[in-house]
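Questions regarding the structure given below will be posed in turn.
Note that one protein chain of the assembly has been removed; the remaining protein chains are unaltered in position.
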Amino acid sequence: MSFLGFGSRPQPTSAQKIAAAEQELEMVTDMFNRLTESCRKKCLPTDYREGELNKGESVCLDRCVGKFFEVNMKISEFMQSQQQNAMAGGGSGRIGGFGA
Amino acid sequence: MSFLGFGSRPQPTSAQKIAAAEQELEMVTDMFNRLTESCRKKCLPTDYREGELNKGESVCLDRCVGKFFEVNMKISEFMQSQQQNAMAGGGSGRIGGFGA
Amino acid sequence: MSFLGFGSRPQPTSAQKIAAAEQELEMVTDMFNRLTESCRKKCLPTDYREGELNKGESVCLDRCVGKFFEVNMKISEFMQSQQQNAMAGGGSGRIGGFGA
Amino acid sequence: MKDFMTMYSNLVQNCFNDCINDFTSKAVSAKENSCVTNCATKFMKASERLGMRFQEANAAMMQGGGAPGK
Amino acid sequence: MKDFMTMYSNLVQNCFNDCINDFTSKAVSAKENSCVTNCATKFMKASERLGMRFQEANAAMMQGGGAPGK
Partner (left out) sequence: MKDFMTMYSNLVQNCFNDCINDFTSKAVSAKENSCVTNCATKFMKASERLGMRFQEANAAMMQGGGAPGK
């Protein structure tokens, strides 16, 4: 689950690894679709007078990806700290039995 | 299908009960996600100057849930009356071969 | 995949035909749901002072379906020309191993 | 069945979003109530009309430029 | 698990949409940063509150007009 940066875990079996990889792929695809939707709305005006991406739009898209990742990272950290507060002493610091 | 309040039905088998329960859970989860989306938009301003829910926001969320249920109930009744008109004489009054 | 109008293909097996038909049904359903969402927003005012569709709304819905299909056709052609540019010489002109 | 549920949930969410905008009181007002009923009625009529037009347009497209076999 | 991921993705997308509106600079500003934190905090508190009210309302509905068997 590297996209979410949830850190390392105990050794999983092969089947668990495959399931985790499939889940990760689905998750990353979903995130990319959401990012695309958000960045399109933020950066592309809807009158479409030309088909090319102009300079301003291109720069905006690049920064949009960077900022989306930063927000994702920040919220991932936030969720982990929430999790640790909730199950202080009980668990391994991962979220909700995530991945493997 | 208690969430939709579609009333009682003939005796189902165990397998049918399990399938119906799974479908109900999925349906209730979907409804909760939609309610969350709607009530967040109706009740929480998007400038996020503070992390706490203030009094006004909390009251708004509570009323939002109540009203969402009322609308759901009203539309469920509406659909049932539509259904009864459509298949008057033919069926059991339930919607589209619903549940068990 | 007639809805997208991607043209004819080599002979498929029965299993492939069934899979393609299922995929087509899912695709057409998804398109209809999207069309419904778009045309509702374009044609129906949200104050709902009456339950009937008035003349203007009805005509708008009819034209909305026609124009949605035209846009779909245009974008299907666009994607095919993109595809042909991308794999010029290599393939059969269909998109991404589509259907059967 | 799943399609019916999606349609139903959309109906609830859309009519709620369009009709319920006052949270100063707990009760659904008479005006909100009639809005919801009209919304549901109109939504069903629109779905029906759109469904008919959609099928006609789909049939026309298949006859026109579509694949002959399937 | 899938529900958690949907909730998480919604959280990221909503807080991004509401808080990040300046693309003249590459860096997330201090103001945007605190907006994101507040957004996530408030979102979680709201979800919790909505979850409680939802369960109460659902239980009340089942007792009231609901099906007796299931």
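Brief remarks follow.
Residue numbering begins at 1 within each chain, and the chains themselves are lettered A, B, C, D and E in the order written.
Just so we're on the same page, a residue touches a chain if its C-beta (ideal position, glycine included) is under 8 Å from a C-beta of that chain, and two chains touch if they have at least 3 such contacts.
Being a predicted model, the structure only gives us computed values, none of them experimental.
With the whole complex as reference, residues 4, 23, 27, 30-31, 34, 37-38, 41-43, 59-60, 63-64, 66-68, 70-72, 74-75, 78-79, 82, 95-98 of chain C touch the missing chain.
Chain A residues in contact with the hidden partner, per the touch definition given at the top, are 1-3, 5-9, 12, 17, 20-21, 28-29, 32-33, 35-37, 39-40, 43-44, 46-53, 57-58, 61-62, 64-66, 69, 73, 99-100.
Everything that follows uses one rule, which is that only the chains that are shown with their structure count from here on.
Listed by label, the chains that touch chain B and also chain D number zero. Here C-D and A-E are compared, and the pair linked by more C-beta contacts is C-D.
Touching of two or more other chains is recorded for residues 15, 19, 36-37, 40-41 of chain E. None of the residues of chain A touches two or more other chains.
Taken as a contact graph, with one node per protein chain and an edge wherever two chains touch, the assembly forms an open path, each chain linked only to its neighbours along a line.
Pairwise, the chains that touch each other are A-E, B-D, B-E, C-D.
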